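Every protein chain but one is kept in place in this view of the complex.
Chain nomenclature is as follows: A, B, C, D and E, assigned in order of appearance, with residue numbering initiated at 1 for each chain independently.
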Amino acid sequence: MQDTLLQQGMDITVFGMGIVFSFLMALVIATGIMSRIILRNFPEATTPSSGSQTPDDVRLRAIIKAAIQQHRNRNQK
Amino acid sequence: MQDTLLQQGMDITVFGMGIVFSFLMALVIATGIMSRIILRNFPEATTPSSGSQTPDDVRLRAIIKAAIQQHRNRNQK
Amino acid sequence: MQDTLLQQGMDITVFGMGIVFSFLMALVIATGIMSRIILRNFPEATTPSSGSQTPDDVRLRAIIKAAIQQHRNRNQK
Amino acid sequence: MENLANLWQSSGVYQMAWGQFTMILVGLLLLFLAIRKNFEPLLLVPIGFGGILANIPGAHLALSAAETALVSGDSGLLFQVSQMLGMDNPSSVHAMREAVAAAPAAVQTQVTQLALDAGYGNGMLYNFYSVAIASGVAPLVIFMGVGAMTDFGPLLANPRTLFLGAAAQFGIFATVLGAVGLSVAGIMDFSIADAAAIGIIGGADGPTAIYVSSLLAPDLLGAIAVAAYSYMALVPLIQPPIMRALTTPAERKIEMVQLRHVGTREKITFPLLLLILVALFLPSAAPLLGMFCFGNLMRECGVVARLSDTAQNALINITTIFLGLSVGSKLAADKFLDPKTLGILALGIIAFAIGTASGVLMAKLLNVVSKNKINPLIGSAGVSAVPMAARVSNKLGLESNPHNFLLMHAMGPNVAGVIGSAVAAGVMITMVRTMTG
Amino acid sequence: MENLANLWQSSGVYQMAWGQFTMILVGLLLLFLAIRKNFEPLLLVPIGFGGILANIPGAHLALSAAETALVSGDSGLLFQVSQMLGMDNPSSVHAMREAVAAAPAAVQTQVTQLALDAGYGNGMLYNFYSVAIASGVAPLVIFMGVGAMTDFGPLLANPRTLFLGAAAQFGIFATVLGAVGLSVAGIMDFSIADAAAIGIIGGADGPTAIYVSSLLAPDLLGAIAVAAYSYMALVPLIQPPIMRALTTPAERKIEMVQLRHVGTREKITFPLLLLILVALFLPSAAPLLGMFCFGNLMRECGVVARLSDTAQNALINITTIFLGLSVGSKLAADKFLDPKTLGILALGIIAFAIGTASGVLMAKLLNVVSKNKINPLIGSAGVSAVPMAARVSNKLGLESNPHNFLLMHAMGPNVAGVIGSAVAAGVMITMVRTMTG
Partner (left out) sequence: MENLANLWQSSGVYQMAWGQFTMILVGLLLLFLAIRKNFEPLLLVPIGFGGILANIPGAHLALSAAETALVSGDSGLLFQVSQMLGMDNPSSVHAMREAVAAAPAAVQTQVTQLALDAGYGNGMLYNFYSVAIASGVAPLVIFMGVGAMTDFGPLLANPRTLFLGAAAQFGIFATVLGAVGLSVAGIMDFSIADAAAIGIIGGADGPTAIYVSSLLAPDLLGAIAVAAYSYMALVPLIQPPIMRALTTPAERKIEMVQLRHVGTREKITFPLLLLILVALFLPSAAPLLGMFCFGNLMRECGVVARLSDTAQNALINITTIFLGLSVGSKLAADKFLDPKTLGILALGIIAFAIGTASGVLMAKLLNVVSKNKINPLIGSAGVSAVPMAARVSNKLGLESNPHNFLLMHAMGPNVAGVIGSAVAAGVMITMVRTMTG
């Protein structure tokens, strides 16, 4: 039984580490291919990264812009 | 059996469409009565519509107002 | 049975009120001790109270500060 | 033609009983009070709306699959259920519903499986109630949120005010005695568990009342919650006459010493101290006060601001919506339109009055034995009803002495009242279980 | 070596069947449409992703514990299950899965307990589906949020537009007839429940479609939801040719009277009025329209802004994530890759077309009998698909008359269409249950 436990532990280690490496190596290769295809076919004109602006931010900025604009108008009088 | 299925389909269509129309007609009538009662008994002095202002908006505006006020005060010195 | 119900009610009242008082008295004493220990060992240089500022507030103020700063800079030109 | 008849039979008008009609009016009344009179709208809007939904005839939104099967099933199904229940000749569907509710869990499972096989399902509000209230989770999450919104600063600056919060709980126990008295006098028929659940109305704390009655008297939950929230909204009407009657003009003019600054360390330590006292002396109050302390610790510790913020906003709002609708599910006509509801409403207002009086009198008693005088107007804030009761104290104080701002002083007994009624809840749950269990 | 073999056998490539491969491509296609073509991305991103997850071979994410046990269990376990089901010689695992699904609830419980004892558990997506959709809660919560986002002002200013919302529901019922016709003709094999669920695609309302098909035809839910959301996104392509074909240039130029101001009182009263009509006449629509009215009341009553805000943001977003993934769980290859799906897709687009045409024709009919003329272009907005259909009306109006802004006028029929299809849903659920129950 104890032998078996040790054997099981060895199995997990060897196969586990092997699969982690193989999988991430496959990912490295696939990522490389993916990036090359995209960079070749869709050369981007440096677009600003999306996905991180929440609607709140947008609203907030709009309101503040408006507030400042309004303030400036009054000062100009 | 197939006849029955067809019959069932016809039933759903006829009664279904009938009830949709009857219900929405009842709603048209009831809405009309409701609006007339309210407009007659509570003629509003055009109140600004509520319900869409969140506390956030209110807070935001208060803060911005304060910020601008503070800013103006400083400029006046 | 009715007697028992009355008895049960009396029990709940007497013991209940007693325990509420004893517990809160224990809390008064413990709080007093706690405050004394803290005030003696960690005399605070009046720190601003924490815990009530949400990250939103912080962000909001930062943005407004920036907006005003930016505005002032422009005015100074 | 048969189809038209079926539709007509399934329509509300055909099935509407007077009870359901009345309860829909009650629901509309609650909505009116909430929206026009500002009676605790965050709770009474969902409760009132849920009450209307629960009473839509034929929709069965507040019934379990088994109950729906009993109400709508054919005689064959009813016969099968009566066999499962071992009832030879059930007198009525109502009797069968009660028998199912009283049956062992294994039998209930059988009946439910039969109902599911026959195509019946749980109503929407029944599901909400099971998840939000029967599991206990919604009142506890609300309590956590309330903890995250509570500032114990004024209490820590003047811990004596805890006694005011303790005294005001006498309203709870006097009401228990009142309910028992009504039963003994044969006017009502409240069990000791019912009496305890009704008493907690005097705690003037909604989630505590819902938590206790979900455990001790689920059938009365609707009436108890409605009474608790309505009277909390009525605090500005109920309390002032009592406060004026029990105090002299001179007492009402007492100015209190300004509260000392309370530091972060004390504020962080307090919820832990309270938790440990609960652990040592009152395990039955652990769920309520534990979640309350947890919320307060998140608020004060300063390192989990995003959790505290969520507990005070998204989470408590979501929970409030479902808690309210679930309470509404208990406004079914056959439960609410009962003389007991009148008893509950009457006892509830007495509870508030006695709690208010006890708080004021305790403040006067403390003044007898201590040097730093307390304005007895803040005693009434001990019933909790945060922050309404504290505002009432402040308002009456300003009437007598325009320079006397009692608000912060009244916040001490006000939050003490929350702790006090949670303690009372724990005691009553333990004692009732011992008595009936 | 044995371990390596086990891992290989558990890996996707070994287990991938063509069906799953195809469905992963379908999932990627949905993601492409959502992300690049902006097809209702809030729903189609989670649905498409969930569809891919559901088809990962060997992961069993969309299967219950019992189904996983049947798919992966050894012959001993399969024998035990066949005994429980009373099948002497089951022809295939697939037959056993169907037998479990059709078995009484008590037998299902037994099979599930056996599967749990053997170490199998519910898949992640199966759990999501049970909690979010099988319980009915997610579509109802979305409906509440939609209610909280809906402004009934334009409808109240011109209640006649409710008729346009009614007429456009003819798309639903024509599709029911179409589905029945395909069955009668022997081309497809739809039951009456299937036909009703397919018809609801014509309601152009995602949560309603999901709610109805979860009750009447859960196996078709994936295809129905995908069709409903895809066609809603295609409204700007589907509707204009029909609208142009059915109207004259003169009609398209009709300018409508500016809408009167609608006050708060009317807006607060309307959801309650609608609720009461539902309670009186259509209890089967109570869950959908009840939650819708509740959301709208929270919005308009002005005293529960924080609840309304949560219903429109955190709560609806959380629910949308899990609703989408759950719908995706119904994109399993054996359910979706079926000729029925083609039938559903074909019938769905016909439903949209007929609904659009009916709305436009009804507007022309109203013009015959009334003085204040309606621009028939707003009739198409009656299918709902809020706010896309109203924008289409506006766009076509501007093409004919650059000074004619129809957007607000079209919002009336647009929200009327939501009510109309919820009513249709209630009617169909009641009638189908009466027919099949």
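The criterion applied here is as follows: a residue touches a chain if its C-beta (ideal position, glycine included) is under 8 Å from a C-beta of that chain, and two chains touch if they have at least 3 such contacts.
From a predicted model like this one, the values you see are computed outputs, not experimental measurements.
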item: Hidden partner chain, touching residue among D:M23, D:A311, D:L366 or D:A424; value: D:A311
item: Hidden partner chain, touching residue among D:P104, D:G186 or D:P402; value: D:P104
item: Which of E:P41, E:G181, E:P218 or E:P387 contacts the chain that the document leaves out; value: E:P41
item: Contact set of chain D toward the excluded chain (per top definition); value: 104-106, 109, 135-137, 140, 144, 268, 272, 275-276, 278-284, 286-287, 290-291, 293-294, 297-298, 301-304, 306-307, 309-311, 314-315, 427, 430-431, 433-434, 437
item: In chain A, positions touching the absent partner; value: 2, 5-6, 8-13, 15-17, 19-21, 23-28, 30-32, 34-35, 38-39, 42, 44, 46-47, 49-56
item: In chain E, positions touching the absent partner; value: 3, 6-7, 10-13, 15-16, 24, 28, 31, 34-35, 38, 41-42, 45-46, 49, 52-53, 55-59, 61, 110, 112-114, 116-117, 119, 124, 127, 313-314, 317-318, 320-321, 325
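The working rule: only the chains that are shown with their structure count from here on.
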item: Smallest count of steps, each to a touching chain, taking chain C to chain E; value: 2
item: Reference chain C; chain at largest CA-centroid distance; value: E
item: Most widely separated chain from chain D, with each centre as the mean of CA atoms; value: A
item: Centroid distance [mean C-alpha coordinates] between chain C and chain A, Å; value: 40
item: Separation of chain C from chain D, taking each centre as the mean of its C-alpha atoms, in whole Å; value: 22
item: Shared interface positions of chain E, touching two or more other chains; value: 281-282, 301-302, 306, 309, 427, 431
item: Multi-chain contact sites of chain C, meaning residues that touch two or more partners; value: 60, 64, 67-68, 71, 75
